[in-house]
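With one protein chain withheld, the remaining protein chains of the complex are depicted in position.
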Amino acid sequence: MNLSYLLGILLGSLHAMVPITLAGTGEVIGESSGLFNIGLEGIILLSAMTGALGAEAGGPIVGLFVGMGTGFVVGLIFGLVCTYSKGVQLIAGVGINLFAAGLVTFWLIHLGVPGHHTIAEEGRMVDISTPFGDFSPMILVAIVFPVVIYLLLFRTKLGLKIRAVGENPQAADVAGIKIHLLRLFSTATGASLAGLAGAYLSIDWIGSVTKELSAGRGFIALATVVFSGLNPLLVLLGGFIFGFFDNLAVWVATMPAVQQIIPWQFVSMAPYVVTLMVAAGVIGRVRFPAAMGVPYERE
Amino acid sequence: MRFSGRTDELKKTVIAAVFGFAVGALTMMVYGYDPISAYIALFNGAFGDPYGLSESLTNATPFILTALTFAIGFRGGMFNIGAEGQLYLGALAAVTVSLFRFPSGISFALSIIFAVLAGAAWSLPVAVLKAARGVHEVISTIMLNWISRFLSFYLIAKILVDPLRAEKTISIAESVRFPLLVSGTSLSYGIFVSLFAAIIIYLFLWRTVSGFDIRAMGFNPVAATYAGIDKWKITLIVFITGGFTAGLAGAVHVMGRPPTYAIYSGMPSIQGLGFEGLAVAMIGRNHPIGIIFAAIFFGGLLAGGRMMQLSSQVPLEMVRVVEGIVVLFLAIPELIQVFSFLREIRIPFIFQFKRSQNKHGRR
Partner (left out) sequence: MKQIASVMVAIFTVALLVVGLVMTPGTAQAALKGKVALVVDVGGRGDLSFNDMGYKGTDKAAADFGLKMVDIQSVSAADYLPNVRNAARSQSFDLIIAVGFLLTDAVATVAKEYPDQKFMIIDSVVDAPNVMSIVFKENEGSALVGALAAMVAAHYGYPYVGAVLGIEIPVLFHFEAGYRFGIDWGNKAYARKKGTNPSTGLLYTYTGTFSDIAKGKAATQAMLAQRAGLIYNVAGPLGIGDLQAITEAIKAKGKEAGPPFMIGVDANQDWMGDGHRVLASMLKRVDNACYNATEAVVKGTFKGGLTVMGLDVKGVAMSNYPELLTFMEFGIGAGKITKQDKANIVSNWKNMREQVPSWIWNAVADLEKQIISKKISVPNANTLEEMKAVRTKYPLTK
């Protein structure tokens, strides 16, 4: 166990943190405005696929934008259903997950090697090579975005409006804020970050698309959002904690010394146990915007 | 969520289904499949003959139970998505009883009881953490689902493993299995357990004081607390009851599902049952009766999807695409308004009497 080993773990953790933090931060925007999108998992998977295709066509940056765009479009549909059409957000989100899972698997069957799709070299993101593993610029993006969104939500007028809409839409409406439009915009933007997370998975970190690529990360992001009390900085922290323990669990499981003592199944549990303990011990009660989850109707 | 008019709900479901199938057809055509023959195969596979119907009902069996878990939580104003983790342990609890040699009647009863208790035991921490530390159930259920998954892997590989076939647990003792209802299919008496559970839950929520309290808390927590209903007591009841049904789902599956009557490493057969239950609960409007129908619908799509794959070579996943769109459209309560002309359609009288019971008029 030396410095190089530890840095390797750290780097791996940062990579694992990116999708959770990005998707989580996006969801914070949406939830602050009052829409609870459980469809993150589906958006991540869908964007991973579309982003991969985009990257193969036009290079990694194009792919990332295609991924974001996919997230934006899905978020828009979700938003339309839940705002103007007063849809039930929970149901719509579940619908998105189902749809995405089916469509991506279906797509994979029709693209070259059925079942999985590895991105060609040209489509892959170029990372900086270090002795401990690749360092991706997306890691920086994942750190910067939560800060930016935090500033947006808590230090700008727009952020104030978004939060007002989530907290007390009636009052906001009276004040002249366009509720549905703002919610639509917030959710779509938030979903585009989830889309970015998905594209990162396929173009950068893993380099491949399979039907189970998201591996529950959308739900972990959701849990992180709840854990953060809608504070993007805490999403960053939560994402890192989870990513760190998730990665650590895999690394530690390979060490013969550890294998003598503890079965690998229990090591794998660690990230979830830790997150739960932190939520219970440190975070405690969280408060959601008062009007979250309820479609707004003008009286 | 108000239950405003059965007929409207039915019409809505039909419209949503139409949209769902339309999108599915579109996707199929893009890739060169023939939607007509595919859908015919789908329908035949699901409901076209007794074999198909049996398969649909078999699939529906666990869905009903896991949907109930979510629905009970929802009615209480809570978001219980822990059915997945709870059902794993329920299934394993049932298997554990088969480790011992009790007389078959006792074994059967114990299997069910332990499964139900296991599910509730895994649900309890969620309620406790919420009450004591305010941990939102979204976090705790998601985390506990994963913890249960790995715990189950361990139990399957080390403790409950079948000495002769290490890839699975020991099988449920033959005398303890649910007998097949229709031979040559996978349908067992387990379906009755599910239906029975749905009825019990319905009676519980709509005909008991506790049930009323739960629904009141879900409808308006402030008023309910003001009226003297104890929030934490309700939370406990909601999660424990949800745990019961989820644990039961695990038991019914492992005790009723041929050919193995055991759990494989990696849990490929019970994985996802909890999450499907979520969708079923949504479509079923979180009402036990609706859930039964929604479960049969989903079960039918799955059974039919297999036949569709066989005869038209359309991949099974197409079914999920259809499901997704249907669910998405069902999210819109005003779907009927969009097609206002449909409101004029008269539905047979069986639904009329339901409407008169409804306190809330149509908007």
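So that you can tell them apart, the chains are marked A and B in the order they are listed, and the count of residues begins at 1 in each.
Here is the rule we go by: contacts are C-beta pairs under 8 Å (C-beta built on N, C-alpha and C of every residue); 3 or more make two chains touch, one makes a residue touch a chain.
Quantities reported herein were computed from a predicted structural model and do not represent experimental measurements.
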{"item": "Which displayed chains the unshown chain touches", "value": "A, B"}
{"item": "Selected residue (touches chain absent from view) among A:16, A:172, A:196 or A:291", "value": "A:16"}
{"item": "Omitted-chain contact residue, chosen from B:32, B:163 or B:228", "value": "B:163"}
{"item": "Residues of chain A (touch criterion as defined above) contacting the omitted chain", "value": "4-5, 8-9, 12, 16, 108-109, 112-118, 127, 129-134, 205-208, 210-213, 215, 247, 250-256, 259, 264-265, 268"}
{"item": "Chain not shown, touching residues in chain B", "value": "45, 51, 55, 59, 150, 153, 157-158, 161, 163, 165-167, 184, 186, 253, 257-260, 264-266, 268-269, 271-272, 302-303, 306-307, 309-311, 313, 315-317"}
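To be clear about the criterion, only the chains that are shown with their structure count from here on.
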{"item": "Distance from chain B to chain A - Cα centre to Cα centre, in angstrom", "value": "27"}
{"item": "Sites on chain A touched by chain B in the complex", "value": "42, 77, 81-82, 85-92, 94-103, 105-106, 109-110, 211, 216, 219-220, 222-223, 226-227, 263, 265-266, 268-269, 272-273, 275-276, 279-281, 283-286"}
{"item": "Residues of chain B that touch chain A when the two form their complex", "value": "1, 27, 31, 79, 129, 133-136, 138-140, 142-144, 146-147, 150-151, 153-154, 157-158, 278-279, 282-283, 315, 317-334"}
